[in-house]
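This is the structure I want to talk about, given as structure tokens.
One chain of protein is taken out of this complex; the other chains stay put.
Coming up: subunit A.
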Amino acid sequence: MEVLLGITGKDYVIIASSKAAMRGPTVLKATDNKTRNLNKNSVMAYSGESGDTVQFAELIQANVQLYSMRNGVALSPPAVSSFVRSELAKSIRSKRPYNVNLLLGGVDPKTGEPSLHWLDYLGTEAKIPYAAHGYAQYYCLSLLDKHHHPDIDLARGLTILRMCSDELKRRLPIDSKGLYVKIVSKEGIKEHVFEDEGQVLPA
């Protein structure tokens, strides 16, 4: 029941992940951070088999930073995404594939254009305006279909994120302990305190 959500707006990307670290039905930790900053302008959120997730995310983080140090360029989110995709596509045909699903959000270091990439453990990649992984897909994508527009401002983006979070609280049988939220814009990556009080009950 790990939740990953991504929403793009006119000049930003919101990446959110659930705070619960789970093992089967047991919640081991309620302040888990399933995101890594790859560079100054892109964030990756990950879910999947524990062990694989952090190992893979840190492999990608280190290689993205190494590439930028060697070549003196800041990689754009689409460039990072194609690198990650190729690593996952290599992995799926190996003896022990990484079981990791990802959302990669960021803004272009030159143009400031926001982009959000959806990737799964097979190496399937799609650039989309809003995305989710896991059960959140079934509850949130329909909400986002109705309310999302490419040119929404940050306040509206966060309102839509709140609607998604409420829907998950309302419908999922296990509490995912709130969301850890990061906002990427031209100014860089900011952590956003996403208030999580009160329960939401179905009608």
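Criterion: a residue touches a chain if its C-beta (ideal position, glycine included) is under 8 Å from a C-beta of that chain, and two chains touch if they have at least 3 such contacts; residues count from 1.
Here, contacts and distances are computed from a predicted model.
Enquirer: Can you pick, from "Trafficking protein particle complex subunit 2-like", "Ras-related protein Rab-10", "glutathione transferase" or "Proteasome subunit beta type-3", the UniProt protein name of the chain not displayed?
Expert: "Proteasome subunit beta type-3"
Enquirer: Taking the full complex into account, find the residue in A:A62, A:A126 or A:V200 that is in contact with the omitted chain.
Expert: A:A126
Enquirer: So which of A:Y12, A:Y46, A:Y98 or A:W118 would be touching the chain we can't see?
Expert: A:W118
Enquirer: Check the options A:K19, A:K34, A:R85 or A:K177 and report the residue that touches the missing chain.
Expert: That would be A:R85, which touches the missing chain.
Enquirer: Can you name the residues of subunit A that touch the chain not displayed here?
Expert: 85-86, 88-89, 92-93, 118, 120, 122-128, 131, 137-138, 141
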